[in-house]
Every structure is written in structure tokens, then in C-alpha cells.
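First comes the structure, then the notes that go with it.
For this view, one protein chain was removed and the others were kept in their places.
A and B are the chain letters, set down in written order, and residue numbers restart from 1 in every chain.
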Amino acid sequence: MGDEAFIGADGAAGVGEAIGVGEAFGADEAFIEVDGVEKVFDVRRRTGFLKRERRRVRAVDSISFRVARGEMVGYIGPNGAGKSTTIKMLTGILTPSGGRLRVAGIDPSRERTRLAHRIGVVFGQRTTLWWDLPLIDSYRLMHRMYRIPDARYRENLDRLVELLGLEDLLEVPVRQLSLGQRMRGDVAAALLHDPEVLYLDEPTIGLDVMSKARVRAFLRELNAERGTTVLLTTHDLQDIEQLCSRVMVIDHGRLVYDGALAGLHEVGESERMLVVDLERELPPIEAPPARVVKVEGPRQWLAFPASESAAALVARVAADHPLVDLSVREPDIEAVIARVLNSPAEPPEAPREDVGRVIS
Amino acid sequence: MGAGRLYLAVAAGGFRRYATYRLATAAGVFTNTVFGVILVFTYLALWEERPGLGGYDQAQAVTYVWLGQCLFATLAIQGGGAEKELMERIRTGEVAVDLYRPVDLQLWWLAGDLGRAAFQLLGRGVVPFLFGAAFFPTALPTDVARWAAFTVTLLLAGVVSFAIRYLVALSVFWLLDGTGVNQALMIAGLFFSGMLLPLNAFPGAFGEVVRVLPWAAQLQMPADVLMGETGVAGALAFQAGWAVVLLAAGRAVQSAATRRVVVQGG
Partner (left out) sequence: MAERGAVVEGLRAYRLIAGMWVRSSMTYRTSFAVTVVGNLLLTGLDFVGILLMFSQVDRLGGWSLPEVAFLYGLSVTAFGFADLVLGSMDALGARMRDGSFDVLLVRPVPVLAQVGADRFALRRLGRITQGLAVLGWALSAVDVEWTAAKVLLVPVMVLSGAVIFGAVFVAGAAFQIVAQDAAEVQNAFTYGGTTLLQYPPTVFGNDLVRGVTFTLPLAFVNWVPAAHVLGRPYPVALPGWTAYASPLVAAVCCGAAGLVWRSGLRAYRSTGS
């Protein structure tokens, strides 16, 4: 059984063919289906000299969502909210405690290796490459491991090396690469076998601005040109703003928001900021619906609802006051998220710790 | 004395650091016990065949085994003590910073290593020793003076062991890669310290030579002092002598290395 035949039988040859397989399942079948999935951990803590306390922690508490082929979705939340746990379940590293989870129709916990051919993963905090070997050796190993046809491997490698600027780094041992270089190397490694979905777990963490921009541009193009589904967990809300049209917010293991990024601003009642530099110090400007939140000498900060037009407000302020300069600041998405998480509509719940309860 | 307090703190730090490896230490206790059992049976058969070998009777041979297992990690007989960190620091170049500090490099590492040794003696070495003493016939002394002398020999053994490993670590300044010397250290340490067979049982001229090498100060000397097979004064003099010689050599090499670092610009 040759390499070619093996891949053909598996249907994992590439996105083009894969879409054909997807259509066989039915056009409205979501690519990623998460249905009431939960993950419960037993955490043991030492409370005394010999005493030990056992708690059940619901890292992921009945989450449901669907991701269609070709979507680029952001997955954000505070530390310990359950983002990494969700990714681990989607990739087959962890088995769910309950619920139903399918990626391309495959159950990751049962058919880990079959699914592995069709997914790519980039971990921000650790590398998928071989630490002591030169970068190119890792790629060669993946060529054989994923049974990528020679021509496609060559083509992908050349393209990825060029797009991610890895030409000079191929002979360098991975442990000698900087964080930004290693991240780009990881992204290339994850895409060599043309996966249908790319998971990124905190990919831009610790990167400098240049590297972040580069990685983001690359992901945008990947999604646009090749239709690769992308699921991105991150702390960096710039990543979300620049890449994702859809955002899922997770807190304490529960999905608290799932929808368009624009909608997030509305839910969070975002405000934009107009910063005006007046000719001289003046009493606080009155220009509803804007309200002055801070005054520092001749400079004043006016907050106004994100849905309002900045142009109209600027015109009004300029007509009545001597302006030297002004700038408009977009909503601080951190504050937006924080507001969504603390929104009175859904009061935040403490993690459900069922002491000694059996989960069936 | 400020310096004294400083080095005491370094030693305490070494102790505490190794104390955090709880599971690894427990596993080490198990390993030492298993190897001790294997060796004891072997020695019992050996001494059955040739009683009085090396001037020991069976109980003494058994004591020797358990002392060896007790001191294996304590004295880092096969390497693996603080010198590993030093080698790493030399390899990466971080040691340049250490050389410019107003502390004596050798004493600093000696203090840290002794702290480690103290932990591995109490946390790892004592248990197999007690196990052995409980289940096998041993020849432990009952008078306090002998135990006191033994404690002193232990301390000197620790110093000699460190001095050897320190010299080996410094070689990385010239060799740049520690794997070769580490292997050599392991081989020499294991063989010449008497872990395989008491040095007293080594045959002929080879035995004579091996008994005056510095490694003999690590296990053979303390064992003989404990079991009263050698004069305390002579043993301490032997250990102290080697300690002085090796520490001095260490300082000489250290100066050469420092000069080299300065010349090369770190």
C-alpha cells in the first residue's frame, strides 16, 4: 500500500478534496460540533500535614458551539477559564467527561491518529518541533510522518518558508531560535500537511510587534486563500480584532458570548474616547451624549457610546470650543470583555465544586 | 564573621533546593536499597568463599555495602552534585558574572555542594542504611568517640569529593563540552571509590596504588574508621592531605581559567 493510496483512502489529501468529503456528509453539517461538552478534573490539595482535600473542578462546563468550514474564530477568556482545555479536547489530547464532540465527523478521543492527519496545532508555550534538531530536520520528519506526497511537501515547504521568512533559519537547531522565529517555525510545521483546521493556543504570546504582525497577516491570508478553518485562543485582543469576525468568550468553563465581534461591543456597551486639546484650560465640555471623564489642563477626555458617530460629535465640539488638536480612541476591548464577563444579565458563577459527587 | 554567615546561607540554600525533589529522593531511596540488597548477597557469598578478605569479616563487608549506598548520592560518587550546575554555567558563559562577584568561587560552590550533601545524607542515605542495619548483620560500633570520628571523616570525604569534581568542572573552560569528562568522572568515581569492591580487597600492587588515590578518602576511609580497621589520626591526615592538595589545585586552575575569561572577553 503506497503512500498515495493511504492518503486517498483517508480523504486527507488537502482542502480541495476535503470539501468534497464534507459535502458527502451534508452541506449544513458543521465542521466542528461541540455539544454539551464538559471536562471535570479531580484536584487534590494538601490542606494539612497528612490531610488531603479532593475537589471536583469543572474546567469546561457544558459548552456548545458549531464552527463551519472556513471560519476564523477567536476564543478568549481569563486564565483558567477553560480555553486550553477545550483545545486539548478538540485535538484529542484530553477525553471529555461528558457531551459530544466531533471534528470533521471524527471523535477526537476515539480516533486520535486519524484526526491528527487533518488538523494542525500551534502551541504558544511549547513547540511541536524537535528541540535539538535543525528546523529542516523537523520538517523532513513531518514529511514522512504525515505521509505528505513529495511534490506537495516541496511546494508547501517552499511557500511556507517564503511567507514566514524562514530561509535563513532552516539549518538552525530549534533551541537556538528566538521566540518569534520558533513560533513561525511552528506555524509552518502545522501547515505542511494541508490541515483542514488550524488550532492556535496563545500563538502571539511573548512575541514582539513585528512578529505578531507577520503571523497575523499570514493567518489572514491562510484563511482567505485556502479556506482553512482557524480557531485561535488568545489573551491578546488585538489578535481578535485583526483576525476574527466571530468571537467566543469563555469564563469559568462556560460560554458567555458567542457571536460577531461587533456585537461584543454592543453587549459590552463599549464607549469610544474623544480626546481634545483646547487652546486653554476651560470648564468641562457639555456635549451629550458624550460625557467628560477626565480633565488635565487644556486636555479633556470625552467618552461617548461606540455606536455614535464621532464626526458629528467632533463638529459640535469644534463649533463651540477653540480646538488645537483632537484624537479618537477606539474602545478598550479589555474593558469590553470585562464588562461582558461581569454583565448583570449573566451573573458570574463560582466554579461548581461538587465535593464527592459522582459524575456519570 | 560575615563571610561565614554567607557561606552558611549558601549551604542552607543548597540543602533546601535538593529537598524540593521529594519524589525523586524517595525513588532514590528505593533504588539504593535495592542495589544494597543485591550487593550484600554478593558480598556474603564472596566472604563465604574467602573469609577475612581485605581484612573484613562478613558483618563488616555488609556494613561496607550499606555505607556505600548511603554515601553514593551524598558524596556524588558518580558525579551529579553541584558541579553539574557549574559546568552548565561555564558552558553557557554565565560563569563570567560569578567570577566578578566579591565572593570566592570555590568556597561558594563548596558550601552549596555540602548543603546538597547534607540533604542527601539525611533524606536519602540514612534510610537504606537503617534498613540494612535492621535486616542484615552489621558491625556498627557502640562507642560515641568512634561515631564522632566517623562524622569528621564524613565531612572531609565530602570536601575531597567536591575538590575532585570541582577540578573536573573547571576543565569545561578548555574543553567546552562536559560529556566526555563527565563520563570519565563517572567511571573513575565508581571504580576507584570502592563501590564495586572494597579497595582493601583489590589484589596486589594494583590494590596498593588504588588505596592511596584521593577516591579512597570517600568511602574506604570513613568505612574503616567506623569499623575500627584503621587509626583515626592516619585516616584524617590522609583525607585532609588530599583535600588540601586538590583544593589548592582547584584554585590554581581557577586562576588560570579566570585569566582566560578576562583575555577572551567573557
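By our rule, a contact is a pair of C-beta atoms (placed from the backbone, for glycine too) under 8 Å apart; a residue touches a chain by one contact, two chains touch by 3 or more.
The shown structure was predicted, so the numbers you read here are calculated from the model rather than taken from an experiment.
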item: Left-out chain, listing which of the shown chains it touches; value: A, B
item: Option touching the unshown chain, where A:91, A:156 or A:270 are the choices; value: A:91
item: Given A:76, A:103 or A:116, the one touching the chain that is not displayed; value: A:116
item: Contact with the hidden chain (one of A:146, A:257 or A:304); value: A:146
item: Sites on subunit B contacted by the missing partner chain, in the whole complex; value: 21-24, 27-28, 30-31, 34-35, 37-38, 41-42, 44-46, 49-50, 53, 177, 179-180, 183-184, 186-187, 190-191, 196-197, 201-203
item: For subunit A, residues in touch with the removed chain; value: 41-42, 85, 88, 91-95, 97, 109, 112-114, 116-117, 119, 121, 123, 125-128, 130, 132-133, 137, 140-141, 144-146
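The definition used in the following text is that only the chains that are shown with their structure count from here on.
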item: Subunit A and subunit B: spacing of chain centres that average the CA atoms, whole Å; value: 53
